[in-house]
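Every protein chain but one is kept in place in this view of the complex.
Right, chain A next:
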């Protein structure tokens, strides 16, 4: 208990720990494969959203082409595993590495241009080129027919648990894999935002001119934001590839994917740590609960973006921060028993 923020920080950490434990114990209570499937997709897209939120929400570098990074990593990992017989446990990291490299590439225009409109066009055009590449390189990707027969993660031999499989019937195991991915991304971004780099991100989000005048190396932190974000998004794409095991240009590189992630982050709360996770739960989970909306899913996502920007820009996560939680009894002033 040193410093004025200690009690609050301790409580926040305790709450985060409790939430993580609660999330991880879901498979102990619910075993329906369908529910786990929805939660796995939630965790994977929450990770994507955490990566996009890092660069757009925290560092303020507005980019609309991150579905290209997701797609590149997904296809790279799937093709390496399928064509060379490498283990997905290795190719997923290679895919994430490629996502990082492409993230560097996408950072380049952000170094020169500050106009959000121009950056939006550049990043969207780049992602569109990637989608066309994937659908036209038919010998490699089978184009619109879709890449099939992507290997699953191979079984692990863990102490205590023994052989753990990740394909088909192994859904609880995959739930833990996707959850570890999501929680690790959450923790990494949280740690990053508490480091010197995080302060630099916030500074350049608030004013690039002011940040530069204070001696912050803009180029360096822009590269860092895009690369870190590319790594997280790439990893989520690779894990997605080995989970669904079928990829089409539209399912990973279509603008709809980016729209969905934007909707998640805006509904959850852009520039907050929990926003992307909350948003993914609401959107992926919500769309599955309301099965009838299936056909109107994209209509709903579009409408949610409009409503969130117009009426609810703070998002669910930020709203939750302002709720007055009941204070623990210890912190209340205790009546002195000596005095009547």
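Here is the rule we use: a contact is a pair of C-beta atoms (placed from the backbone, for glycine too) under 8 Å apart; a residue touches a chain by one contact, two chains touch by 3 or more; residues count from 1.
Convention: contacts and distances are computed from a predicted model.
The chain absent from the displayed complex carries the UniProt protein name "Branched-chain amino acid ABC transporter permease", chosen from "Ubiquinone biosynthesis protein UbiU", "GMC family oxidoreductase", "Molybdopterin synthase catalytic subunit" or "Branched-chain amino acid ABC transporter permease". Residue-wise, the contact with the chain that is not shown comes from A:302, picked out of A:97, A:155, A:172 or A:302. Looking at A:30, A:90 or A:125, the residue that reaches the missing chain in the full complex is A:125. Among A:23, A:48 or A:64, only A:64 touches the chain that is left out of the view. Per the touch definition above, the residue from A:116, A:158, A:191 or A:210 contacting the chain not shown is A:116. Where chain A meets the chain that is not shown, the touching residues are 56, 62, 64, 109, 112-118, 120-122, 125-126, 128-129, 132-133, 136, 255-256, 259, 262-263, 266, 295-296, 298-299, 301-306, 309-310, 313.
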